[in-house]
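Every protein chain except one is present and positioned as in the full complex.
When the chains are written out, they are named A, B and C in that same order, and each has its own residue count from 1.
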Amino acid sequence: MDFTTDETTREYQARLTEFMENHVYPAEAVHHEQLAAAPESWSAPPVLEGLKAEAREAGLWNLFLPDPRYGAGLSNLQYAPLAEITGRSPAIAPEALNCAAPDTGNMELLAEFGSEEQKDRWLKPLLEGEIRSAFCMTEPDVASSDAGNIATRIERDGDHYVINGRKWWSSGAMNPNCAIFIVMGQTDPDADRHQRQSMVLVPRDTPGVHVKRGMTVFGYTDSAHGGHAEIEFRDVRVPVANVVGGQGKGFAIAQARLGPGRIHHCMRLIGMAERALELLCRRAVDRVAFGKPLADQGVVQEWIAESRVRIEQARLLVLKTAWLMDTVGNRGAHTEIQAIKIATPLMAEWVVDKAIQAHGGAGISQDFPLAQLWVQARLLRFADGPDEVHRMSLARRELKPYRAR
Amino acid sequence: MDFTTDETTREYQARLTEFMENHVYPAEAVHHEQLAAAPESWSAPPVLEGLKAEAREAGLWNLFLPDPRYGAGLSNLQYAPLAEITGRSPAIAPEALNCAAPDTGNMELLAEFGSEEQKDRWLKPLLEGEIRSAFCMTEPDVASSDAGNIATRIERDGDHYVINGRKWWSSGAMNPNCAIFIVMGQTDPDADRHQRQSMVLVPRDTPGVHVKRGMTVFGYTDSAHGGHAEIEFRDVRVPVANVVGGQGKGFAIAQARLGPGRIHHCMRLIGMAERALELLCRRAVDRVAFGKPLADQGVVQEWIAESRVRIEQARLLVLKTAWLMDTVGNRGAHTEIQAIKIATPLMAEWVVDKAIQAHGGAGISQDFPLAQLWVQARLLRFADGPDEVHRMSLARRELKPYRAR
Amino acid sequence: MDFTTDETTREYQARLTEFMENHVYPAEAVHHEQLAAAPESWSAPPVLEGLKAEAREAGLWNLFLPDPRYGAGLSNLQYAPLAEITGRSPAIAPEALNCAAPDTGNMELLAEFGSEEQKDRWLKPLLEGEIRSAFCMTEPDVASSDAGNIATRIERDGDHYVINGRKWWSSGAMNPNCAIFIVMGQTDPDADRHQRQSMVLVPRDTPGVHVKRGMTVFGYTDSAHGGHAEIEFRDVRVPVANVVGGQGKGFAIAQARLGPGRIHHCMRLIGMAERALELLCRRAVDRVAFGKPLADQGVVQEWIAESRVRIEQARLLVLKTAWLMDTVGNRGAHTEIQAIKIATPLMAEWVVDKAIQAHGGAGISQDFPLAQLWVQARLLRFADGPDEVHRMSLARRELKPYRAR
Partner (left out) sequence: MDFTTDETTREYQARLTEFMENHVYPAEAVHHEQLAAAPESWSAPPVLEGLKAEAREAGLWNLFLPDPRYGAGLSNLQYAPLAEITGRSPAIAPEALNCAAPDTGNMELLAEFGSEEQKDRWLKPLLEGEIRSAFCMTEPDVASSDAGNIATRIERDGDHYVINGRKWWSSGAMNPNCAIFIVMGQTDPDADRHQRQSMVLVPRDTPGVHVKRGMTVFGYTDSAHGGHAEIEFRDVRVPVANVVGGQGKGFAIAQARLGPGRIHHCMRLIGMAERALELLCRRAVDRVAFGKPLADQGVVQEWIAESRVRIEQARLLVLKTAWLMDTVGNRGAHTEIQAIKIATPLMAEWVVDKAIQAHGGAGISQDFPLAQLWVQARLLRFADGPDEVHRMSLARRELKPYRAR
């Protein structure tokens, strides 16, 4: 066992940290202003384009993609500390590096399961950062954490599929530049539970696609990221060639996609928690109440120490999970992926909450990133499956050897 | 000891519940739409005016004011269960009954400490619901939970006071109809700590008053309530007669104002928690996941039971505090007011969090009131003094008899 | 609603407080020494007898019994604050007043359901404090929180019942002076679920009764209270007249017995928490670490404030529950009894834990009552039904109106 970070990663960390300090942090205020000036545009504020160019030039592009044909060729373990750093400025850094969800998951999906034609048409511009994409899985009318509940119908009609259904929380889809939707639905309702669903590619401009509204997240629209759309699919027709990985493979692909997606979220959450702890410490030394700085008050010290203790533990579990994914594969790391999905958002939520409390009103306002960091942590307690479902599943695995007896 | 609700209160409860069912709950969707249609108006959506008229006609007006010359003449103990009911629809009901903060505290303040002229000019239209008011205390640059830190200067210059300073979180002040600001600042910087501050009335249209922007609260502008303004006072001149209760009385008046203000918040929080628990239960029986309704799943049952247990305890402490305020006065109930200020927001935050989790994405979106309920509970963990300050103060009182030995 | 304590209760409170100060607290050290000197006697230390005589003389005897023919004739609401006071010295005070479990529950049971002959033979000496009794319900081999699981067989054989089975956690039964066991078992295995069990009186000296060992509670034997026995019943024969309240009434009687039993525990837990908080405060002002008393350290202040806040809430819920039992009966107060059974042990456990932490090693040792207070609170998180069962049941009630729709 060896906890040393490897040379490649350290070099990337240094380069990325420099990029954050020279480009990303200074852009935060600009990003904020541009966003406030055009709240309904649903596109990334203009400052992003420059940052993307800078990142690309700095060799910080598509770091998430382990396949060297498409991306940086880093392992999960190497990417983890980098994703963490981008999590420190989650509104800007991931997208600047073309490493933002849901595009990352969608690119992985296309790289792994897409046909050559699909790759040419959609993966290529995504890798270039020219278009964006959405993943349409969650539905308003059913508990979507149980994939078996998905009700959207995708029916074969000659050379086409005809799609009917309603999706929501399709993140990014409000962005007019979001050109392609990956839609999950039932093609084979009578097949085995895990063979019923398929994924099909639906270009945004296909007739029958109705992007209806953006869902708000607490009071945020997340417009810079293209929001979270409710979309209606009414008799939407796409060629049969648009199916990804074959009919009936929807569930398997979804599982394959979610593992890396979940760990990326967790990596960034570590960075969000670190950013919040940094803000907490700064506030603590600056702010005087009742005759002494917050930094000298026992309760605030307890928050800081406890934050450090929790962050360290979560980070190590994320790193070990990344290492497992690299060494035994995503399936072999299934339990650990669930474990970090349970532990990390709760940890980040706790740390950010304390940072908010030390900031008082400022902490929940637009003047600090804390409220938005908190919302992202909170969101991840149910996005990609609620804590309760992961706990149930993890417990079943833990109990298995005892039942067998 | 007797836990029976008295006849008067029961009668009001019945009347108010009917009003909620017939008028308030049905108005929630309309309110929401009107708000969405005019997000920058900073005024209450038009539907409110009709509700105010209905409430007045139903004898549900100014219930919070114990002085029968001005309001319903109810005791705190009688008002508590009614405020709780309004808390179930906090975006609409309190204002519909002219019982919304910060106007309630400002009306009490004027009723108790205002001159006859001040009452005529400002209290009267407030009691009629014709204008709204703001309380300008918190400042961006200091820990305002320690009133000694307040830095705004109010200098005597002949027959006038000249005000210079910056305030924020002046709730309601973005509303153009918010006509009067009660501003706290230092008049006597060299006096004893608790005699330094005064409160002066500043009409909104006084030269030098600059309402600069609305602070956001986890993404919400709270525009329906007039937002939370940052205000700059630059050489603002008001006549000496605008001081409330005499120069140097600022701290004493603030203390007097905050007691009822805090309990009103706590009363409404009980109602918010009840509303969230109701939504949680409804969701639990409606939503099926993994083969059975959430209502039959142990973890959700635990949330529901624990919510009930926590709500009941907090409500009883709020009621006892109200009774103490009625029987031994606000000062005599000081410790209990701190206790409910610590306990109730945390309780409500916990309950609403569970209701959100059971709703998944819907719970944090605009489709349910839950995210906004949560934000209000969270906000009250530091508004009117953070939990930590109340705990410190409460502990000192508890320790006093032991130190004396 | 009125939170004033009535005259009768206040007079008892004053008298009991005096008794605690003059007799009970001074006896704690003696009690401790006598216990240490004879750890295997399983009887109350000799000092108890004197205290019992004093209590009786002071009119502080059998306060728990609402029926004036047998006890003080106090309502539950009147008894609650008195039981709380006895909880401050739980090793001594309840027994000194003849108000200790399980005798209290057994006396209530005999008073309500016993035949005249049963009352004469067993209730009378119990009321006089001459003998002690045990309640044999929990079994080692089944989850006894589900009464339907109880497996002990009680078979009719002519004029006798023949009992076979194994019980444990029969509190008090190790005491040689514990003369009578109330045994619950199945008489009618084929009857309806709630008509299967009966309760029979089994004198300790009946052939076939084997008191096998005392269970330890963490490291305590609770020998002063007669321990917690494991008992084997092997072909134990008792006359048919020994059944209590009729064959098949076991479940109903158990339910009737458990309501008051649970609230008595909760009342005393409030007192235990108050004692712990008092010890915490004393320690905090006395102990200096890192240059200042614990009382001036923020984290300890937080413990103290939070303890006060939690105690107050739990006490009010216990008092309201007592009032409900007095006004609408034990069945009407069912939900509230569950609520206090969930809330109070957890609260007390939390408060005592903090007091222990402030005492360091002393806190878990024989030099302070804290470790033993903690163990009693912990024990009550599953004794008389684990929290989880109460939460499940309470949730079902809460959900009922929503399911009906």
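Keep in mind that, in the parts below, a residue touches a chain if its C-beta (ideal position, glycine included) is under 8 Å from a C-beta of that chain, and two chains touch if they have at least 3 such contacts.
Keep in mind that what you see is a predicted model, and the values were worked out from it rather than measured.
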Missing chain: touched chains present in the view: A, B, C
Residue in contact with the excluded chain [from A:A14, A:A36, A:V240 or A:A305]: A:A305
Residue, one of B:T152, B:Q297 or B:Q338, that touches the chain absent here: B:Q297
Residues of chain B (touch criterion as defined above) contacting the omitted chain: 297-302
Hidden partner interface residues of chain A, rising order: 1-6, 77, 277, 281-282, 284-285, 295, 298, 300-302, 304-306, 308-309, 312-314, 316-317, 319-320, 323-324, 335-336, 338-339, 342-343, 388, 390-392, 394-396, 398-399, 402-403, 405
Positions on chain C contacted by the hidden chain, ascending: 138, 140, 143-146, 149, 168-169, 215-221, 228, 287-290, 297, 299-300, 357, 360-362, 364-367, 371-372, 374-375, 378-379, 381-383, 386-389, 391-392
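In this section, only the chains that are shown with their structure count from here on.
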Rotation, 0 to 180 degrees and nearest 5, that superposes chain A on copy chain C via CA atoms: 180
Homomeric contact chain B-chain C: same or different residue positions, threshold half: same
Distance from the mean Cα position of chain B to that of chain A, given in whole angstrom: 37
For chain A, residues contacting two or more additional chains: 297, 299-300
